[in-house]
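Structure in C-alpha coordinates, see below.
Yeah, one chain of the complex is gone here, protein chain that is, but the others are all in their spots.
Up next, chain A:
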Amino acid sequence: MMKFLQSFLSCWKFPIQGKLSKKSKAKPRNGFPLLNLPRVVLLECIENLDVLEIIIFSFLSKQAKSIAKLINWTPLNIHLLYGGGTICVRLKLSTAPGLQWIIAYTNEKKLSAYPYFHSYLTGPEVKHCLVLRYDGNTIEDSKHMAEHICEVFHSTIDGIDIGQESQIEWLIKFQPTIRHVSICDDVHVSAKTLDRISKSLKVTEYFGVGSIATDEEFQITGPIPSRSVTIDNSCWITLPSILNGTNSIIRLNESKLTPMDINTILKEWQKGTKLQNLEYLEIKTSPVDSFTGEDADNYTNALFHDLDLTESADDDERPLTVKIDDEFEYTLREVETMNNLIRSDGMIGSIFEIIGEFERDGMLLCFYFQVWRKQT
(Lines give C-alpha, C1' and ligand atoms only; values in the text may rest on other atoms or scores of the structure.)
Protein backbone atom coordinates (compact mmCIF):
# COMPACT_ATOMS: atom_id res chain seq x y z
CA MET A 1 0.00 0.00 0.00
CA MET A 2 2.82 2.38 0.92
CA LYS A 3 4.45 1.63 -2.42
CA PHE A 4 1.20 2.49 -4.21
CA LEU A 5 0.88 5.68 -2.20
CA GLN A 6 4.34 6.69 -3.20
CA SER A 7 3.74 6.01 -6.83
CA PHE A 8 0.47 7.97 -6.67
CA LEU A 9 2.08 10.95 -5.04
CA SER A 10 5.36 10.73 -6.87
CA CYS A 11 3.49 11.38 -10.06
CA TRP A 12 3.50 14.98 -8.92
CA LYS A 13 7.28 15.12 -9.18
CA PHE A 14 7.97 15.04 -5.44
CA PRO A 15 8.65 11.54 -4.14
CA ILE A 16 7.67 11.22 -0.48
CA GLN A 17 11.08 10.02 0.63
CA GLY A 18 12.84 12.92 -0.98
CA LYS A 19 10.46 15.34 0.59
CA LEU A 20 10.71 14.08 4.16
CA SER A 21 13.97 15.51 5.33
CA LYS A 22 13.36 18.81 3.62
CA LYS A 23 9.88 19.23 5.10
CA SER A 24 10.78 18.23 8.60
CA LYS A 25 13.39 20.98 8.75
CA ALA A 26 11.26 23.87 7.67
CA LYS A 27 7.54 24.30 7.57
CA PRO A 28 6.32 26.37 4.69
CA ARG A 29 5.49 29.89 5.70
CA ASN A 30 2.20 31.53 4.88
CA GLY A 31 0.39 28.21 4.98
CA PHE A 32 -3.05 27.42 6.25
CA PRO A 33 -2.78 24.81 9.02
CA LEU A 34 -6.00 23.06 8.11
CA LEU A 35 -5.63 20.24 10.61
CA ASN A 36 -5.44 22.76 13.46
CA LEU A 37 -9.00 23.89 12.84
CA PRO A 38 -11.71 22.70 15.22
CA ARG A 39 -12.88 19.31 13.96
CA VAL A 40 -16.39 20.46 12.93
CA VAL A 41 -14.98 23.35 10.91
CA LEU A 42 -12.31 21.16 9.36
CA LEU A 43 -14.96 18.71 8.21
CA GLU A 44 -17.07 21.51 6.75
CA CYS A 45 -14.05 22.68 4.74
CA ILE A 46 -13.41 19.17 3.43
CA GLU A 47 -17.06 18.73 2.54
CA ASN A 48 -16.67 21.55 0.03
CA LEU A 49 -14.06 19.65 -1.95
CA ASP A 50 -14.71 18.06 -5.29
CA VAL A 51 -14.67 14.22 -5.51
CA LEU A 52 -11.17 14.13 -7.05
CA GLU A 53 -9.86 16.64 -4.49
CA ILE A 54 -11.21 14.51 -1.64
CA ILE A 55 -9.38 11.50 -3.06
CA ILE A 56 -6.13 13.45 -3.40
CA PHE A 57 -6.51 14.87 0.11
CA SER A 58 -7.15 11.43 1.58
CA PHE A 59 -3.93 10.16 0.03
CA LEU A 60 -1.78 12.81 1.73
CA SER A 61 -1.42 10.96 5.03
CA LYS A 62 -3.11 8.44 7.30
CA GLN A 63 -4.43 11.34 9.35
CA ALA A 64 -5.90 13.05 6.28
CA LYS A 65 -7.50 9.77 5.24
CA SER A 66 -9.05 9.19 8.65
CA ILE A 67 -10.45 12.74 8.60
CA ALA A 68 -11.93 12.28 5.13
CA LYS A 69 -13.54 9.06 6.32
CA LEU A 70 -15.39 10.91 9.10
CA ILE A 71 -17.67 12.64 6.62
CA ASN A 72 -20.93 11.01 5.72
CA TRP A 73 -20.40 11.24 1.95
CA THR A 74 -23.13 10.33 -0.50
CA PRO A 75 -22.05 6.84 -1.58
CA LEU A 76 -20.19 6.79 -4.88
CA ASN A 77 -21.01 4.57 -7.78
CA ILE A 78 -17.61 3.05 -8.49
CA HIS A 79 -16.87 1.22 -11.71
CA LEU A 80 -13.48 -0.08 -12.80
CA LEU A 81 -13.31 0.08 -16.57
CA TYR A 82 -10.82 -1.67 -18.81
CA GLY A 83 -10.38 -1.42 -22.53
CA GLY A 84 -8.26 -0.09 -25.34
CA GLY A 85 -5.10 -0.17 -23.23
CA THR A 86 -6.65 2.16 -20.68
CA ILE A 87 -7.72 1.47 -17.14
CA CYS A 88 -10.12 3.87 -15.49
CA VAL A 89 -11.87 4.17 -12.20
CA ARG A 90 -15.17 5.87 -12.99
CA LEU A 91 -17.08 7.55 -10.20
CA LYS A 92 -20.65 8.80 -10.24
CA LEU A 93 -22.99 10.28 -7.67
CA SER A 94 -26.72 9.66 -7.62
CA THR A 95 -27.11 13.29 -6.56
CA ALA A 96 -25.20 14.61 -9.60
CA PRO A 97 -26.60 12.74 -12.59
CA GLY A 98 -24.74 14.69 -15.29
CA LEU A 99 -21.30 14.39 -13.73
CA GLN A 100 -18.59 11.76 -13.82
CA TRP A 101 -15.18 11.75 -12.19
CA ILE A 102 -12.61 9.55 -13.83
CA ILE A 103 -9.20 8.46 -12.67
CA ALA A 104 -7.57 7.27 -15.85
CA TYR A 105 -4.25 5.55 -16.40
CA THR A 106 -2.80 6.19 -19.83
CA ASN A 107 0.58 6.29 -21.55
CA GLU A 108 -0.23 8.63 -24.42
CA LYS A 109 1.92 11.51 -23.23
CA LYS A 110 5.46 12.12 -22.05
CA LEU A 111 6.21 11.15 -18.46
CA SER A 112 6.59 14.78 -17.46
CA ALA A 113 3.04 15.54 -18.57
CA TYR A 114 1.57 13.32 -15.86
CA PRO A 115 -0.51 13.66 -13.91
CA TYR A 116 -2.96 16.19 -15.21
CA PHE A 117 -6.57 17.18 -14.83
CA HIS A 118 -8.89 17.71 -17.71
CA SER A 119 -12.63 18.05 -18.14
CA TYR A 120 -14.79 17.52 -21.16
CA LEU A 121 -18.38 17.28 -22.22
CA THR A 122 -19.83 14.17 -23.86
CA GLY A 123 -23.48 14.60 -24.70
CA PRO A 124 -25.16 15.83 -21.57
CA GLU A 125 -22.42 14.54 -19.26
CA VAL A 126 -19.45 16.45 -17.89
CA LYS A 127 -16.42 14.31 -17.17
CA HIS A 128 -13.68 15.47 -14.83
CA CYS A 129 -10.55 13.39 -15.24
CA LEU A 130 -7.42 12.91 -13.25
CA VAL A 131 -4.98 11.27 -15.62
CA LEU A 132 -2.17 9.19 -14.16
CA ARG A 133 0.61 7.43 -15.99
CA TYR A 134 0.00 3.85 -17.06
CA ASP A 135 2.86 1.65 -15.98
CA GLY A 136 3.43 -2.05 -15.55
CA ASN A 137 1.67 -2.07 -12.22
CA THR A 138 -1.46 -0.26 -13.24
CA ILE A 139 -3.84 -3.16 -12.54
CA GLU A 140 -2.44 -3.29 -8.99
CA ASP A 141 -2.65 0.49 -8.69
CA SER A 142 -6.27 0.51 -9.84
CA LYS A 143 -7.12 -2.16 -7.24
CA HIS A 144 -5.54 -0.10 -4.46
CA MET A 145 -7.22 3.02 -5.75
CA ALA A 146 -10.62 1.29 -5.71
CA GLU A 147 -10.04 -0.06 -2.19
CA HIS A 148 -9.02 3.38 -0.99
CA ILE A 149 -12.02 5.13 -2.54
CA CYS A 150 -14.41 2.50 -1.14
CA GLU A 151 -12.97 3.05 2.33
CA VAL A 152 -13.05 6.84 2.24
CA PHE A 153 -16.51 7.15 0.71
CA HIS A 154 -18.03 4.19 2.57
CA SER A 155 -19.01 2.78 -0.79
CA THR A 156 -18.84 -0.53 -2.58
CA ILE A 157 -17.65 -1.22 -6.09
CA ASP A 158 -20.68 -1.24 -8.34
CA GLY A 159 -19.04 -2.81 -11.34
CA ILE A 160 -15.79 -4.00 -12.79
CA ASP A 161 -14.41 -4.91 -16.17
CA ILE A 162 -11.96 -7.73 -15.66
CA GLY A 163 -8.90 -7.31 -17.85
CA GLN A 164 -6.61 -9.71 -16.05
CA GLU A 165 -7.30 -13.00 -14.26
CA SER A 166 -5.65 -11.74 -11.05
CA GLN A 167 -8.43 -9.19 -10.61
CA ILE A 168 -10.94 -12.01 -10.08
CA GLU A 169 -9.26 -13.43 -6.97
CA TRP A 170 -8.77 -9.91 -5.64
CA LEU A 171 -12.47 -9.16 -6.18
CA ILE A 172 -13.58 -12.38 -4.48
CA LYS A 173 -11.52 -11.44 -1.43
CA PHE A 174 -12.31 -7.73 -1.41
CA GLN A 175 -15.98 -7.71 -2.35
CA PRO A 176 -17.56 -11.06 -3.17
CA THR A 177 -20.97 -9.56 -3.92
CA ILE A 178 -21.11 -7.03 -6.73
CA ARG A 179 -23.73 -5.76 -9.15
CA HIS A 180 -21.84 -5.78 -12.41
CA VAL A 181 -18.94 -7.87 -13.70
CA SER A 182 -17.70 -8.07 -17.26
CA ILE A 183 -14.78 -10.29 -18.19
CA CYS A 184 -13.19 -8.75 -21.27
CA ASP A 185 -12.36 -10.56 -24.50
CA ASP A 186 -9.11 -12.52 -24.67
CA VAL A 187 -8.58 -12.66 -20.92
CA HIS A 188 -7.09 -15.99 -19.98
CA VAL A 189 -9.32 -17.49 -17.30
CA SER A 190 -8.42 -20.93 -16.03
CA ALA A 191 -11.05 -23.56 -15.30
CA LYS A 192 -10.07 -23.22 -11.65
CA THR A 193 -10.85 -19.51 -11.71
CA LEU A 194 -14.18 -20.07 -13.47
CA ASP A 195 -14.99 -22.55 -10.73
CA ARG A 196 -14.01 -19.94 -8.10
CA ILE A 197 -16.30 -17.43 -9.80
CA SER A 198 -19.23 -19.83 -9.83
CA LYS A 199 -18.76 -20.72 -6.18
CA SER A 200 -17.50 -17.54 -4.54
CA LEU A 201 -18.54 -14.50 -6.55
CA LYS A 202 -22.12 -13.29 -6.48
CA VAL A 203 -22.86 -10.96 -9.37
CA THR A 204 -26.36 -9.66 -8.83
CA GLU A 205 -27.19 -7.48 -11.82
CA TYR A 206 -25.09 -8.18 -14.91
CA PHE A 207 -22.54 -10.87 -15.58
CA GLY A 208 -20.82 -10.67 -18.92
CA VAL A 209 -18.06 -12.90 -20.21
CA GLY A 210 -16.28 -12.10 -23.45
CA SER A 211 -14.39 -14.54 -25.66
CA ILE A 212 -12.13 -15.74 -22.92
CA ALA A 213 -9.43 -18.36 -23.25
CA THR A 214 -9.69 -21.32 -20.91
CA ASP A 215 -7.02 -23.94 -20.45
CA GLU A 216 -9.23 -26.99 -19.96
CA GLU A 217 -12.75 -28.29 -20.08
CA PHE A 218 -15.07 -26.67 -17.62
CA GLN A 219 -18.79 -26.92 -17.14
CA ILE A 220 -21.10 -25.15 -14.76
CA THR A 221 -24.29 -26.79 -13.55
CA GLY A 222 -25.29 -24.40 -10.79
CA PRO A 223 -27.25 -21.22 -11.47
CA ILE A 224 -25.65 -17.86 -12.22
CA PRO A 225 -27.26 -15.41 -9.79
CA SER A 226 -27.23 -12.31 -12.03
CA ARG A 227 -30.40 -10.74 -13.40
CA SER A 228 -28.75 -10.44 -16.78
CA VAL A 229 -26.17 -12.78 -18.30
CA THR A 230 -24.24 -12.38 -21.55
CA ILE A 231 -21.64 -15.03 -22.31
CA ASP A 232 -19.68 -15.13 -25.54
CA ASN A 233 -18.11 -18.54 -25.62
CA SER A 234 -20.70 -20.19 -23.47
CA CYS A 235 -19.81 -23.83 -24.07
CA TRP A 236 -19.37 -24.21 -20.31
CA ILE A 237 -22.97 -23.25 -19.54
CA THR A 238 -25.16 -26.34 -19.21
CA LEU A 239 -28.91 -26.90 -19.29
CA PRO A 240 -29.25 -27.36 -15.49
CA SER A 241 -27.42 -24.06 -14.97
CA ILE A 242 -30.08 -22.31 -17.06
CA LEU A 243 -33.05 -24.20 -15.64
CA ASN A 244 -32.05 -23.66 -12.04
CA GLY A 245 -31.40 -19.96 -12.49
CA THR A 246 -33.65 -17.00 -11.85
CA ASN A 247 -32.17 -14.88 -14.63
CA SER A 248 -34.27 -12.39 -16.55
CA ILE A 249 -31.96 -11.87 -19.50
CA ILE A 250 -29.86 -14.70 -20.95
CA ARG A 251 -27.68 -14.22 -24.02
CA LEU A 252 -25.40 -17.09 -24.97
CA ASN A 253 -23.02 -17.21 -27.91
CA GLU A 254 -21.19 -20.30 -29.13
CA SER A 255 -23.54 -22.36 -27.03
CA LYS A 256 -23.46 -26.12 -26.92
CA LEU A 257 -27.10 -26.32 -25.92
CA THR A 258 -28.99 -28.55 -28.35
CA PRO A 259 -32.43 -27.86 -29.83
CA MET A 260 -33.73 -30.50 -27.40
CA ASP A 261 -32.24 -28.48 -24.50
CA ILE A 262 -33.95 -25.35 -25.76
CA ASN A 263 -37.19 -27.32 -26.09
CA THR A 264 -36.84 -28.35 -22.44
CA ILE A 265 -36.25 -24.72 -21.41
CA LEU A 266 -39.42 -23.64 -23.22
CA LYS A 267 -41.49 -26.45 -21.71
CA GLU A 268 -40.25 -25.71 -18.21
CA TRP A 269 -40.90 -22.00 -18.71
CA GLN A 270 -44.46 -22.70 -19.83
CA LYS A 271 -45.11 -24.94 -16.84
CA GLY A 272 -44.20 -21.97 -14.64
CA THR A 273 -42.06 -23.95 -12.26
CA LYS A 274 -38.73 -22.73 -13.59
CA LEU A 275 -37.37 -19.57 -15.21
CA GLN A 276 -40.24 -17.54 -13.81
CA ASN A 277 -38.30 -14.27 -14.17
CA LEU A 278 -37.26 -14.83 -17.77
CA GLU A 279 -37.76 -11.81 -20.03
CA TYR A 280 -35.40 -12.53 -22.90
CA LEU A 281 -33.44 -15.54 -24.10
CA GLU A 282 -30.99 -15.50 -26.99
CA ILE A 283 -28.97 -18.57 -27.87
CA LYS A 284 -26.48 -18.76 -30.71
CA THR A 285 -24.70 -21.99 -31.55
CA SER A 286 -21.06 -22.41 -32.48
CA PRO A 287 -20.48 -22.06 -36.23
CA VAL A 288 -21.38 -25.17 -38.19
CA ASP A 289 -19.39 -25.46 -41.43
CA SER A 290 -21.76 -27.64 -43.41
CA PHE A 291 -25.40 -27.04 -42.71
CA THR A 292 -28.15 -28.23 -45.06
CA GLY A 293 -31.81 -27.38 -45.35
CA GLU A 294 -32.59 -30.78 -43.84
CA ASP A 295 -30.41 -29.93 -40.82
CA ALA A 296 -32.40 -26.73 -40.41
CA ASP A 297 -35.70 -28.65 -40.47
CA ASN A 298 -34.40 -31.16 -37.96
CA TYR A 299 -33.24 -28.35 -35.71
CA THR A 300 -36.63 -26.61 -35.80
CA ASN A 301 -38.57 -29.83 -35.35
CA ALA A 302 -36.55 -30.81 -32.29
CA LEU A 303 -36.91 -27.34 -30.86
CA PHE A 304 -40.69 -27.19 -31.38
CA HIS A 305 -41.33 -30.78 -30.36
CA ASP A 306 -44.56 -31.14 -28.36
CA LEU A 307 -44.87 -27.42 -27.73
CA ASP A 308 -48.34 -25.92 -27.63
CA LEU A 309 -47.55 -23.08 -30.03
CA THR A 310 -49.80 -20.56 -31.68
CA GLU A 311 -48.63 -18.59 -34.66
CA SER A 312 -49.48 -14.92 -34.78
CA ALA A 313 -48.49 -11.69 -36.47
CA ASP A 314 -46.10 -9.50 -34.52
CA ASP A 315 -47.94 -7.52 -31.92
CA ASP A 316 -47.67 -3.74 -31.39
CA GLU A 317 -47.73 -4.37 -27.69
CA ARG A 318 -44.58 -6.53 -27.67
CA PRO A 319 -41.82 -4.36 -26.17
CA LEU A 320 -38.97 -3.84 -28.60
CA THR A 321 -36.31 -3.16 -25.99
CA VAL A 322 -34.78 -5.20 -23.20
CA LYS A 323 -32.58 -3.79 -20.45
CA ILE A 324 -29.29 -5.65 -20.59
CA ASP A 325 -27.69 -3.64 -17.79
CA ASP A 326 -27.94 -0.20 -16.15
CA GLU A 327 -26.42 1.48 -19.19
CA PHE A 328 -27.40 -0.65 -22.16
CA GLU A 329 -30.78 -1.32 -23.69
CA TYR A 330 -30.98 -3.79 -26.51
CA THR A 331 -33.38 -3.14 -29.38
CA LEU A 332 -35.20 -6.18 -30.75
CA ARG A 333 -36.29 -6.68 -34.31
CA GLU A 334 -39.86 -6.42 -35.45
CA VAL A 335 -41.00 -9.53 -37.30
CA GLU A 336 -43.94 -10.49 -39.48
CA THR A 337 -44.97 -13.62 -37.63
CA MET A 338 -43.98 -15.32 -34.42
CA ASN A 339 -44.75 -18.47 -32.49
CA ASN A 340 -46.22 -17.97 -29.05
CA LEU A 341 -46.45 -20.04 -25.90
CA ILE A 342 -48.94 -18.92 -23.29
CA ARG A 343 -48.24 -19.49 -19.62
CA SER A 344 -51.08 -20.00 -17.13
CA ASP A 345 -50.47 -16.52 -15.61
CA GLY A 346 -51.10 -14.91 -18.99
CA MET A 347 -47.46 -14.26 -19.89
CA ILE A 348 -46.71 -14.72 -23.55
CA GLY A 349 -43.45 -16.33 -24.64
CA SER A 350 -42.74 -15.38 -28.23
CA ILE A 351 -40.24 -17.23 -30.36
CA PHE A 352 -39.85 -14.31 -32.68
CA GLU A 353 -36.85 -15.44 -34.67
CA ILE A 354 -34.93 -18.59 -35.48
CA ILE A 355 -32.40 -17.75 -38.12
CA GLY A 356 -29.11 -18.87 -39.52
CA GLU A 357 -26.35 -16.27 -39.72
CA PHE A 358 -23.35 -16.86 -41.96
CA GLU A 359 -20.07 -16.14 -40.24
CA ARG A 360 -16.48 -16.65 -41.35
CA ASP A 361 -16.28 -20.11 -39.76
CA GLY A 362 -19.70 -21.35 -40.88
CA MET A 363 -23.33 -20.87 -40.01
CA LEU A 364 -24.66 -19.92 -36.57
CA LEU A 365 -28.14 -20.90 -35.55
CA CYS A 366 -29.74 -18.11 -33.59
CA PHE A 367 -32.78 -18.48 -31.39
CA TYR A 368 -34.64 -15.50 -29.93
CA PHE A 369 -37.36 -15.74 -27.31
CA GLN A 370 -39.09 -12.93 -25.47
CA VAL A 371 -41.53 -12.98 -22.60
CA TRP A 372 -44.11 -10.23 -22.39
CA ARG A 373 -47.66 -9.52 -21.33
CA LYS A 374 -50.55 -7.94 -23.17
CA GLN A 375 -51.88 -4.75 -21.60
CA THR A 376 -55.36 -5.25 -20.21
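Quick note on the criterion: a residue touches a chain if its C-beta (ideal position, glycine included) is under 8 Å from a C-beta of that chain, and two chains touch if they have at least 3 such contacts; residues count from 1.
In this section, contacts and distances are computed from a predicted model.
**Q** Would you kindly match the missing chain to its UniProt protein name, picking from "S-phase kinase-associated protein 1", "E3 ubiquitin ligase complex SCF subunit", "Skp1-related protein" or "JmjC domain-containing protein"?
**A** "Skp1-related protein"
**Q** Who touches the missing chain here, A:Ala64, A:Ile103, A:Val181 or A:Ile242?
**A** A:Ala64
**Q** Out of A:Cys45, A:Ala96 or A:Met260, which is the one that touches the chain we can't see?
**A** Missing-chain contact among the listed residues: A:Cys45.
**Q** So which bits of chain A touch the chain we can't see?
**A** 8-9, 12-14, 16, 19-20, 23-24, 27-28, 30-38, 40-41, 44-50, 53, 56-57, 59-64, 115, 117
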